[in-house]
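Only one protein chain is missing; all other protein chains are in place.
What follows is chain A.
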Amino acid sequence: MKDIVRTWLESGRIDLFLGYRLVDGHPIPHCFSKERLEEVEQLTESLARYPLEKIAHQMLQKDPAVRIGLMARDCTQRSVRVLAAWNQIDMDRIRVLTMSCCPSDAKDKAFCSYLQEPETGPVRKSNGMPSTGDPDDCRVLPAEERLRRWLYEFQKCIKCYGCRDICPVCFCKDCGLEHEDLMDKGVVPPEVPLFHLIRAVHMAGRCVDCGLCEEACPVGIPLRLLYRKVNGIVTDRFGYRVGQTKDQSPFNVLGEFSPLELSSLDD
């Protein structure tokens, strides 16, 4: 891997390479460049995950001419495809270097350290939603119980915006969650379930199921489960699988008529 990066940088195929470097034993994101080739020796593969594609996106916003190499997991590749589909990055400016990684609904098979054991203690079990498994598992609970449990989870929110800030596919310049007309300011917890459901709606047809939001959440809200559900609805209703095509999701653009039926009042 180090050799590939060195070759890429030396040959001028890329100007910069985003990867990880061990600093005091911690793998942190680092930008390798041609000028400091000796640093490539410190390039490391690890379990640490940061949204490198988000950093690349921000760099491209500043300098659209720069060519960037990325150390990319499967989720990174999916979000690169999503960002390209939404015209946020130019694929010609990005080169990905694949590394092995994690299992997810968005692909068939993989190996990773993430999502091994369900982390459900007694309080979580009696009050909250499980953070792993299928989103439809909770259907066994009556509707009111599901609602109560989600409100419990959402009320833990301290409105740190960590889920949004870490999200590799959150690229809007103006965020609805910070808009004064849409959301009350200066209140913790935020209005629930509005705050989280709005974010969930925005994730539909866009979420790459990387799970960084849930890792970033300081109070352990099972956000990945929620976004998995909204993505699942988009897949079921519109047959769209995020990160597997170059098209934008039909849920988010006007497009042609989808043959959906109105639900009846008698159901």
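To be clear about the criterion, contacts are C-beta pairs under 8 Å (C-beta built on N, C-alpha and C of every residue); 3 or more make two chains touch, one makes a residue touch a chain; residues count from 1.
In this section, contacts and distances are computed from a predicted model.
**Student:** Tell me the UniProt name of the left-out chain, picking from "sn-glycerol 3-phosphate transport system ATP-binding protein", "NADH-quinone oxidoreductase subunit D", "RagB/SusD family nutrient uptake outer membrane protein" or "F420-non-reducing hydrogenase subunit D".
**Tutor:** Hidden chain, UniProt protein name: "F420-non-reducing hydrogenase subunit D".
**Student:** Which residue among A:Ile4, A:Val66, A:Met91 or A:Leu147 touches the omitted chain?
**Tutor:** Candidates A:Ile4, A:Val66, A:Met91 or A:Leu147; residue touching the omitted chain: A:Leu147.
**Student:** Consider the whole complex, including the chain that is not shown, and state which of A:Gln58, A:Thr98 or A:Asn127 touches that chain.
**Tutor:** Final answer for the missing-chain contact: A:Asn127.
**Student:** Using the document's contact rule, name the residues of chain A that touch the chain not shown here.
**Tutor:** Missing-chain contacts on chain A: residues 119-124, 126-128, 135-136, 138-139, 143-148, 150-152, 155-156, 176, 182, 188-189, 191-194, 197-198, 200-201, 204, 218-220, 229-230, 233-234, 236-238, 250-251, 254-258, 260, 262-263, 265, 267.
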